[in-house]
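Removed from the display is one protein chain of the complex; every other protein chain stays in position.
By written order: A and B. Residues from 1 in each chain.
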Amino acid sequence: MHGITSSTALWYASRATGVVSLVLLSAVMIIGILVNRQGRLPGLPRFAVLGLHRNLSLLAVTFVALHVITAVADSFVSISLAAAVIPFVSAYEPLWLGLGAVSLDLMAAVIVTSLLRRYIGRRTWRAVHWLAYASWPAAVAHSIGSSKDLQNGPLLGLAVACILGVVGALAWRLARARAEVPRARRVPDLMASQRIPEGHAAGQAPQDRLVRAGRR
Amino acid sequence: MSPTMPLPAMASSVTPGPDAARTWPAQQSPAGGGRLPRLLPPAGQPGSDLAAHLGRHGPVPYRGWSARLIPEVRAAGLTGRGGAAFPVHRKLEAVAAASGRAVVVGNAAEGEPASHKDEALLRLAPHMVLDGLQLAAEAVGAARAVLYVRRDLRASTRLDVQISERERRGLDRVAVEIVSAPTRFLAGEESALASLVSGGMAVPRFTPPRVFERGVDGRPTLVQNVETLAHLALIARYGPGWFRAAGTPDEPGTMLCTLRQADGSVSVVEAAIGAPLAELVGRAGTALLVGGYHGAWIPAAQASRLALSNAALRPLGAFTGAGVLAALPADRCGLVETARVARYLALESAGQCGPCLNGLPRIAEALAELAGLAGRQPGPRVLADLSRWAGLVDGRGACHHPDGTVRFIRSALRVFAAEVGQHERGRCTAGNSPPFLPVPAGPSTDADWS
Partner (left out) sequence: MTTTLRVNPIACSGHGLCAELLPELITLDEWGYPVIADQPVPARLARQAGRAVTDCPALALRLSRSR
């Protein structure tokens, strides 16, 4: 039974860094979706949006590392280092901690491939990067399931806000993707949009519609 | 949808002009040195009958092991007949040297709507093509042979039966598989071909690596037009000297041409390279389209003085390409024809690369406006827009579709400059006539790329 009154400093640190990690990881997911859909943040050039995604992810990894190290080092509850990386082998809360280990493993794959992305090829990098969509929900489930902090009070509100943010961004991404024109319609649609409407002033260029090219 | 031109009853042969014949040491040959036809069977003799083919040319002259044929191909100077005119021996060497078991593909996609030569060859001399496929497979050590045939051609020829007959008689050392190609302009592009044969859509891929390194299923792939394979089979039988007895020293041999006369008649002929164009297309109307829809227009007056060779055509920005020669009749407008073809070319874009996808439709619409097909007076910026977009599109795709389209359109604006002036004032020298150049419908669903 772990309440606020009966924990060591390390245990506190682990819970605190855990919360920060969840917020940072959620922000990384949202900004990653923004990068993919070529969205912009006000005042920031495109390379800065990407830079924010990358820097926040490295910051998140740092906090996750601290979260794991303090949890392992803490003697209040026995969590081995192995349990932090191998899913479901922990004696303490095997399910919820196991999900944390799953999230950590997937995150490690995403981070390592991204650091080496220039050398591993587009297809491989993209395939592994998709695992972020498995890593984040595992992190959320781990956070809520293993910590009473997040199950009520303001921290529950924080967790819900993170979830809504990522789910909202994902819904936006899916909507935009569904609106993408299939290959056979791209050129005819563009040609149709080029026809100058009757009342248009002579010589003015029509509203140029940017049609996305793509492999699909 | 696909142009089902009635195939000419017999592809006529054309006697080469004085430049075309060369004297070489006499070699065993069916037609004796520089005389034609070579690929196409003489009038009255069926080339599609296997027994007749073997009786006339003998058995397939396998060399015994790989690469022995390549020096002969180099000596013959054979270049590809699919449009790019790349030296065949270099392709053979590259595929033979690449690591992995090779695949050879005979390309009969004939994506060029104005061309019918591959269709004619498959009907009139399929066994020469199939012999060439086997010899190419032996030369590069291939374990797999594919004949890539436009879907409607496969349905209307007897290739499946002909291949089975060869197998029964033990003629073929590598089993030939026929793969149906979609009726797309880009279906014959070599990386699109490799993509489709590998199970995907017939859309180009980014290169490098080129298909000779990594093509079908990641293996080194030799892609040759079926006419090229037929020439290869003849060289293997009669030698490089015989091959060089026709054509010019720099561009030896013969080539198949699709002739579209000003009166509308269409035929496929075999001509020696260097033959005068005047002998092929007669009075060339007002202008001549040379090569195909990625080729170039040349004025009729100049065309009548030129020969069928890249050396003669290059100064005018043209090249022999896929052998299409289309004479524009006097009662047609070159701008209108070009605009219709440009729209077709835009629709045939694979839609993968931003510049091509965005540029070609805009170019096509602007050209349609200039040609008076858009139902309004051309705006003052049309020519400037065309020029800017052509510059933006040229060389910026994964394949050469934008480049070829731009070459074709720029030649039209050059050759039909007088018409451009008329059209800017809302007039057209020709009436509103039906299309002269064949323009098939474009794709309507994604399945049309498979």
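Note that a contact is a pair of C-beta atoms (placed from the backbone, for glycine too) under 8 Å apart; a residue touches a chain by one contact, two chains touch by 3 or more.
From a predicted model like this one, the values you see are computed outputs, not experimental measurements.
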Quiz item: Taking the entire complex into account, which one of A:117, A:148 or A:176 touches the absent chain?
Solution: A:117
Quiz item: Of the listed residues B:38, B:57, B:117 or B:205, which contacts the missing chain in the full complex?
Solution: B:205
Quiz item: Which residue, A:36, A:62 or A:193, contacts the hidden chain when the whole complex is considered?
Solution: A:36
Quiz item: Which subunit B residues touch the hidden chain?
Solution: 204-206, 352-356, 358-359, 392, 396-398
Exercise. Considering the whole complex rather than only what is displayed, give the residues of subunit A touching the chain that is not shown.
Key: 35-36, 38, 45-47, 50, 117-118, 121-122, 125-126, 208, 210, 212-215
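In this text, only the chains that are shown with their structure count from here on.
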Quiz item: What is the distance, in whole Å, between the centres of subunit A and subunit B, each centre taken as the mean of its C-alpha atoms?
Solution: 51
Quiz prompt | Partner subunit A, residues of subunit B touching it in the complex | solution = 203, 343, 346-347, 349-354, 356-358, 360-362, 364-365, 374, 376-377, 379-381, 385, 442-446, 448-449
Quiz prompt | In the complex with subunit B, residue positions of subunit A that touch it | solution = 182-184, 186-188, 190-191, 194-196, 202-203, 205, 210-215
